[in-house]
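Omission of a single protein chain aside, the complex is shown with its protein chains in their original locations.
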Amino acid sequence: MWRPVFALIRKELLAVLRDTRSRMVLIGPPLIQLLVFGYAATFDLNHVPIAIYNQDHSQASRALVARFAGSPTFTVRDVLGSARRADGLLDSRQVQMLLVIDPRFTRDLLAGRPAPVQLIVDGRNSNTALLIEGYASTILDDFSLAWSAAHGAPKPTAVLDLRTRYNQTLASRWFIVPGIVALLTQVVTLLVVALSVAREREMGTFDQLLVTPLRRIDILLGKGVPGVLIGLFEATVIIMATVLWFHVPLRGGLAPLYFGLLLFVIAVTGIGLAISALSATQQQALLGAFLFMVPSVILSGFATPIANMPGWVQVLTLINPMRYILVVVRGVFLQGAGFSELGSDFWPMALIGFISLAAAGWLFRKRVV
Amino acid sequence: MKAAFVRLRALMRKEAVQIARDPSALAIAFLLPAALLFIFGYGVSLDARNVPLAIVVERPDALTASFTSQFAHSAYLRPQPYRDIQRAERAMVANRVDGIVWLRSDFTRRALSQGGAPIGVIVNGVDANTARIVEGYVQQVWAAWIATHRLAVGRPALLPLALEPQVRFNRAVSSRDFLIPGLIAVIMTLTGALLTALVIAREWERGTMEALMVTRVRMWEILLAKLVPYFLLGMGGMAVSVAIAVFLFGVPLHGSMLVLTATSALFMLAALGMGLLISGVARNQFIAGQIAIIVAFLPAYILSGFVFDINSMPWPVRIVTHVVAARYFVAILQSVFLAGDIWSVILPNAAALALMALIFLGLARANAHKRLD
Partner (left out) sequence: MSAAPDTGPALRLEAVWRRFRAGKRIVTALAGISASAARGRVTGLIGPDGAGKTTLMRLIAGLLRADSGRIDVLGIDVAQDPLAVQSRIGYMPQRFGLYEDLSVRENLDLYADLQGVPQEVRAARYAELLHMTGLGTFTARIAGRLSGGMKQKLGLACTLLQPPQLLLLDEPTVGVDPVSRRELWQIIDHLTRDAATTVLFSTAYLDEAERCDAVLLLHDGRLLGSGAPAHFTNEMAGHSFYASAAVGRRHLQERLAAMPEVIDAVIQGSRVRVVTALAAPLDAAALGPQVADFAMTPTPPRFEDSFVARLRKVAASPPPPVGAGTAAAPAPVPAEAVIAVENLTCDFGAFRAVDAVSFSVARGEIFGLLGANGAGKSTTFRMLCGLLPPSHGVLRVAGYDLRNAAAPARRQIGYMAQKFSLYADLSVRQNLRFFSSVYRLAGAQQRTRIDWAVAQFELGEMLDATARDLALGFKQRLALACALMHEPQILFLDEPTSGVDPLARREFWRRINLLAAAGVTVLVTTHFMEEAEYCDRLLIMAQGRVLTAGTPEAIKAAARNAERPDPTMEEAFIAVIEAAATATTVAA
């Protein structure tokens, strides 16, 4: 009963593993993407070039400048003597922030009046601008508190005691790299599954399969199961790289992680099978996979949070399986989440998987006689 | 020379007829950029608004109320009261809140007796970027509260510095205004490379390239005849993208159309040159498409500075970004849209684009032989 299906699965795996080009798709591009994303895709700010226009040549203002110069976030590119070049530096993007210290700085400080300090930030990259503002105001606050303490001014009523959970150093990499586990698992599974039927159609072997006593459900299984296996294999490789190479902590258990990945890979396989039933050539299958993949990555919260999207787009993301697996992977990796916390992300993936497989089965009956 | 002109005209006319009859080229030139711009324009946003924040006050009184009421004024934070810290922590694990503000039971006593009472702020650091932005917002709320509270009490302002932040070029600090110009560069890299790579690969696939090569036509004529129509088509796609950016997404365009058009033309030449180069290697549409996505789209997306800051990348990656044409165009577009015709940005980047166009087109020409091997 199951022998022909096993033979089909075996053949499918062999076909992928024996073909140099398919092997490449499984190993080459994913590793490159992992490295590029892991190293280049970062929201952390380092060495932001800034210029300082210090009009108050006092000890206090020099102490403030020293705090900026000492910060790893900022690199002081220029200390200006006049305002003339300031705008030019900012316009031409040689610096991203301009710190202007007023001539009254020390006088106001000593007099207990608020001493004016101006921050001019390049808003062409709004995210960087916000972060620069945040970093700069932290430095200024620290300076204030230190100055108050040194000059016997009263303590503020309350101070912030900032703590960060799960990612104490706020490294973007800890956010991005676990996301890549989900991203690459989706890319590889989808490509393998979506192209497998089209490739057989182009080679003419699909007719050969259809004249055998294999039932449609057998063919569906024989095409789907290898996709699930390859997807889980790919996920394992990336998880290992995440832990061993990028040193992202894996705080939760493997059981909820793999349970989530299994549900996810099944859902993606169903979508891949539906694409492959609809496409006659590998080119169409690739186009179909691309058409699904781009929106699904963008609307998943992989790089930018879903909460920032307009309301109607947020509703749209509910049918995107990647949205849920990202929560699961990040939750297990960084928050140590388990089955109880992730239940609300497991069942939507299971539902999507069920629907997509049913749709694929229906399309197979309809389109693949 | 006249014969060469006749051949060139015939090839271009053929290309025009094919474009008109085959919807796929038009789809790549117009539909693909528009669709991608929609998806990215709506889907990619770094503006954290209405961030859910748990507020835990263990012993409420007038002082804590004056602090927590500050959060209601924030446009960015959505405070939600929680009865105790355990519940708030659980809500954070379940991603129902992104951070917790925690006023312990001894808060008022310590604040009034010696000052410096700690306000516990716990931020979910999984999404580091959002976490930093939330921290910044909370800091702003706190600074505002300290100032108003002090004024109410009658003592002088506590913080000795008066910070006057000012954002140039994008006053609303809207990420959409900054992302969409860069997005245009990323999308046009893909369409430019894809257009030429696919149409030439198609000629190889259908065997018409072989037939062309055996006529008197010269290789540079074939390349030029591809370049001109798809350049025009690509510029059309560019115009559509700019129109969507300005009219649909309301991105301001401070620079001049002339600079925008001229730099777009340079960039389009570089992108098409890359497509020509790809088509020299890949002789079927399937592989050409894959290469175009891997060598054109992904680097343009990640290494162009369109969303991820180039200065913050490790130095080996920073070096690599210099061969990504989109990098220069992103810089130009962000300036032309948000700041205006800033020559100190435009000229060096345009020069780099011109150089890249020259290199790509030169390599494409050197690589194209009138032979099949």
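In order of appearance the chains are A and B, and numbering begins at 1 in each one.
Here is the rule we use: contacts are C-beta pairs under 8 Å (C-beta built on N, C-alpha and C of every residue); 3 or more make two chains touch, one makes a residue touch a chain.
Predicted, not measured: the structure shown is a model, and the values here were computed from it.
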Which is it among A:Ala63, A:Val79, A:Ala149 or A:Met203 that touches the chain not included here?
-> A:Met203
Absent-chain interface as seen on subunit B, which is shown = 3, 6-7, 9-11, 13-14, 17-18, 21-22, 206-208, 210-218, 370-373
Where subunit A meets the left-out chain, the residues are 3-4, 6-8, 10-11, 14-15, 18-19, 22, 203-205, 207-215, 369
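By our rule, only the chains that are shown with their structure count from here on.
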Averaged over CA atoms, how far is the centre of subunit A from the centre of subunit B? Could you give it in whole Å?
-> 15
Which of the residues in subunit A come into contact with subunit B in the complex?
-> 29, 33, 36-37, 39-49, 88, 90-93, 96, 109, 112-131, 133-134, 136-138, 140-141, 143-144, 147-148, 153-168, 170-172, 174-175, 282-283, 286-287, 290, 294-295, 298-299, 303-305, 307-310, 313, 327, 330-331, 334-335, 337, 341, 344
For subunit B, which residues are in contact with subunit A within the complex?
-> 36, 39-40, 42-51, 63, 67, 92-95, 107, 111-112, 114-133, 135-136, 138-140, 142-143, 146, 149-150, 155-171, 173-175, 177-178, 285-286, 289-290, 293-294, 298-299, 302-303, 305, 307-309, 311-314, 317, 331, 334-335, 338-339, 342, 344-345
